Each structure stands twice: as C-alpha cells, then as structure tokens.
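Here the structure is laid out as structure tokens; the discussion comes afterwards.
The complex appears here without one of its protein chains, the remainder shown in place.
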Amino acid sequence: MSVTEKDVRYVANLARLSVSDDEVKFYADNLSRIVALVEQMNDAQTDNVEPLSHPQDAPLRLREDRVTEVDQRDDFQKVAPAASDGLYLVPKVIE
Amino acid sequence: MEWETVIGLEIHCQLATDSKIFSGSSTAFGSEPNSQASAVDIALPGVLPVMNLDAARMAVKFGLAVDATINERSVFARKNYFYPDLPKGYQISQFEEPIVTEGRLSITVDDKDKVIGITRAHLEEDAGKSLHEGFVDETGIDLNRAGTPLIEIVSEPDMRSAAEAVAYMRKIHALVRYLEISDGNMQEGSFRCDANVSIRPKGEKELGTRAEIKNINSFRFVEKAINHEVERQIDILEDGGEVVQETRLYDANKDETRSMRSKEDAHDYRYFPDPDLPPMILSKEFIEEVKESLPELPEAKRERFMEQYELDEKDAAALTATRETAAYFEKTVEACNGDAKTSANWINGELASYLNRNNVELEDSPVNPKALGGLIERINDKTISNKIGKTVFESMWKNGSSADDVIEQQGLKQITDSGAIEKIVDDVLASNADQAQQYRDGNEKVFGFLVGQVMQASKGKANPAQVNELLKAKLS
Partner (left out) sequence: MINHSLTELATALRAKEISSVELTLLFLDRIARFGDLNTFITVNEEMALEQAKAADERIAAKEATPLTGIPIAHKDIFCTKDILTTCGSKMLSNFVSPYNATIVANLANAGTVTLGKTNMDEFAMGSSNETSYFGPVKNPWDTTTVPGGSSGGSAAAVAARLAPAATGSDTGGSIRQPAAFCGVTGLKPSYGRVSRYGMIAFASSLDQAGPITRSAEDAALMLQTMASFDPKDSTSVDKVVPNYLDEFHKDLSEMTLGIPKQYFTDGVDKEVTKAVEGAIRTLKKMGADTVEVDLPNSDLGIPCYYVIAPAEASSNLSRFDGVRYGHRASEYDDLADMYAKSRSEGFGEEVKRRIMIGTYALSSGYYDAYYNKALKLRRLIVNDFAEAFEQCDLIVGPTTPTTAFELGGKADDPVAMYLNDIYTASINLAGLPAMSVPVGFDKGGRPIGMQLIGPYMDAGDILNVAHRFQRETDWHTKMPEGYE
C-alpha cells in the first residue's frame, strides 16, 4: 500500500510537523518505499502469536511511595526558551 | 416527542500518595509553581518513569470496594497528544489492559435502588496546569500537578437523569474517602468528572450521538451541566438537526457548555504499550493483603448501624453516606451515653439543615460531636426541653460554645422545681379564670391554651410534663 499525500499531511499534523507542498510529495514517496519494505512482514504467519512489546519477561518493578526529589526549578529553567516567575511560557492556549 | 437521557461518567480521582505516580516529587497542593516538578515530571531528555507501589495498592482497594475484577496483569500505555501541560507529549495511562474491570455500585434516587455498572478503573498520571490570569498573549505552565496519580473510573452508560449522575458521583466520592485513597477535594481538582451525555427517543435501543462535557468539578455543576446539555441536544434534534460528537466545556459562570477548540484533532491518540514500563503483575498474595486492609465499607456500616444502634434504614443510610458523617455519629453517641436514636435525629435533622443552609462541610461544623452529645445529655437529663435544645444549638453553632455554657449564660435551665412551677400555674389560672372555668365545664381544648400560657410565662423553661401534671391537678 502506498502512502498518499493526504496521509502525509495527516501524520505530519498529528506529529506537529509542518511540511511544505514539495515536502509532502517527497515524504509520500519516501514513506511509501518504507511501507513496501515493512509490508514484507505479511510473509510471516502470525495467527495465534501473542504480541511482544518488551524484550524481557520481567514484571514491572514498583517503588516505595516516598518523596525523594528536591526543588531544582531554577536549574531546570535555565535552559527554558521562555519562563517567568517560575512558569514556562507558551503562546496563549485557547480551550 | 419524549426523550430519554443516557449518561456515563468518567471520574478522575487523585490518589492520596505522598509522591507522584512515576517520580519521587511531592504531590502536595499549593506550592510555588514548578517547585515540585522534577526532571521526570518536566520530561527532560533521557528520564524514565518508575511506578509507585501505593498508587497500585489504592487502585486495587477501589476495585475491591466496587466488587470488581482485579487484573493481576495490567499494562501502561501511552496516550499521545500535544498540549503544553503534557510535558512528554503523551500521557501514561492504561488502555487495553487496565488494573480494574467490571465493577458495580448501587445508588438510591427517590427511594429507588439502582445498580450502576463500572466498566473499568485505570491508573494514569495527571497533567500540569495552564494559567491564563495575569497574561495577555501568553499562558503560564505549572507542572507541579503533572504526574500526580489518578484513577479514572469509567461507568457504563447506565444513568438516565442528572439526579442519578449526581447520586453516583456522590457515592464514588464518599467511597474513595472511606477507603482513604483520595482526599476528594473538589476545589483543588482532586475529584472531577467528564460526563458523556446523549439522548434518544424513549423506547429506542440504540444510543444517540454523545457529547463529552469536560472537567466538571462540583456536584452542583454536574447536575446543571447535564441538564443544560440535554436541553441543548433536545433543541437541536427537535429542530431537525444532528448532534455532533465533540468535547464540550462547561462554563459555570454562564451556565452553558461550549465546544472545545483545543481538542478538535485529538481523537487519534495512537495508544501503544509504554516500552519504558513492563507489564505490571500483582500477586494474589498482594491482592489478598489489600483486601484484608480494607476499612468497613458504607453498605456494611449501614447494616451494622441498623443492628447495633437499632436505627431504621433511612437514618442508617443518611448517617453512612460519608465516612465523616458516620464517624461524627459514633462520636456523638459515645458523648451522650449511647443515645443513638436522639443522636441520629439531631444529626440528620438540625445539624444537617444548618450545614446545608450555611454551606458548611461537616468537618468544619462549629458544633463537634462532643458538643452535640453534651446537648443531648442536657435534654435527656431534663436540664432543658427539646425545644429549648434547638435554641441552645443555634447559639452553639454561632459561638462554638458548649451546651452547658449556653444554658448557663442565657439562663435556659429548665424549671423543674415544682414549687416554682406551681406559682406560675397559679398566676396563669388567676389571670385566665374564664378559660379555667371553660375547661372545668368540659371544654378540653382550652387545656392547650393554658399550657401555652404557662410555658410563655416561664419563657419556655418550665418542664412541660410537670406543667401538664400540675395544671390537671389544679383544674380537677
């Protein structure tokens, strides 16, 4: 199956990437080739196979409920593009 | 046409852990912005989540309390969307394999019991907060709340009215507080709900298109928001229009719901198992251990109250509606020498009405159980009458003082000295000779008038039984 220009615009929007019209064509072609590679998976018979999302069998480790973190806001906000009075600033959010 | 309302609720309940669900930051409310946002909470590159054991324990508690299936295996998944208060660009939640499934809870509306199905309850992290006040073109982001553990409790679309939705929400609220898994503080956002509302012609099987009303944070608003939304949908359908599936926000100030622009394209969340968190496996022993730690639940408590205190079902139900009321009741009974019936009457009557009228929570009541018990004692030992008791209660409510102090300061002590009462009776009979004669002539109705005159003359303090007795003796 090939990836259409509409698909590219759709995923680009979901992923918050802006793509020009030229780029849409370019990526549609690229992604179609990758999808063709990926679709070789259809050669494998996987009925009744349980999906495996982690390479290990180990169960999740749970931690004790303890506060271990201290305030590092000033250090963290040194690298922030825009912050004021301890808040990160973004263009106005419209709900 | 007659319409039927169909409501399902998604309740988001913050869990009362000390630290966040996936980091060691404090969950305390009201700190300086971003002072409780660790490297994990602000999603610095390279950081990883580590799950909080107590959050799991609390979710299991909830599941057991609603008679649900506790899944020994559950899986954390990522819900992907962009929003400035969501630092990772995904929320860690549970999707296909939640920790709790298939529970139930019974509610009572208009004296009718009804069981509401609970589809699932899953663990997830809360987002941060967007602050708009004080900014013109910008929004400030505070991530202190980001990563606070939540359980999202999803009901079946079993409710048919706003009243049922409120009853269900109240019941869940009481339950999580009973279980001590949440403070349920709605002002602070610890307990909030989204309502899925649709309507359909009465008798129709198929569900109508629903609208999701987001972030309702009070019982009053749930009712108003749902009623408003139902009216809106009826208007649309009766005008021949179609309801659009969308997310709407309830505006309490305007009492209306409006479409949320920001959620328009957020429907493709691309859930997938979080590769940073292997499946969570809870042992049977762990679940058993949690079961043994469960406190007495509302239903059991109601049964016990009926048995132990010989209360009727209505009183017992009212007294066990919240953990606080039940505790208040039991402390009051203790303080008044075990008079459960009178305690129940006062709590469900006078106290409830004062709380309601003044919009005060029980925890903040100026009259505490010990004080109320003291008041009941004074009534029982005939220091005051039941009627004067209400006057005393009013002062106790206003000043936070004890019954004894009020009685003392206002001289409300009941007159039980038969000599003193006799004197008042004599005075009343002397100045109402006509009425006395009428009674003697067989007009028994006048008796009540004479009692009233005596009580008035004693400023209500005379012991009514003694007044009756003396009057009857004098008039015979």
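As written, the chain order gives the labels A and B, with residue 1 at the start of each chain.
As a convention for this text, a contact is a pair of C-beta atoms (placed from the backbone, for glycine too) under 8 Å apart; a residue touches a chain by one contact, two chains touch by 3 or more.
Everything numeric here is computed off the predicted structure, so don't read it as measured data.
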Residues in subunit B touching the chain absent from view: 39, 42-51, 78, 80, 82, 84, 87-90, 139, 141, 267-268, 270-272, 274-278
Residues of subunit A in contact with the chain not shown: 3, 7-8, 10-12, 14-19, 27, 30-31, 33-44, 46, 49-56, 58, 60-61, 63, 72, 75-76, 78-82, 88, 90-94
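Here is the rule we go by: only the chains that are shown with their structure count from here on.
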Computed distance of Cα centres, subunit B from subunit A, in Å: 40
For the subunit B and subunit A complex, residues of the former touching the latter: 17-19, 23-26, 32-39, 42, 44, 50-56, 76, 80, 82-84, 130-132, 135-143, 249, 260-262, 265, 268, 270, 272-273, 275, 277-281
Subunit B contact footprint on subunit A (complex, rising order): 13-14, 16, 53-54, 56, 58-69, 71-73, 76-77, 82, 84-95
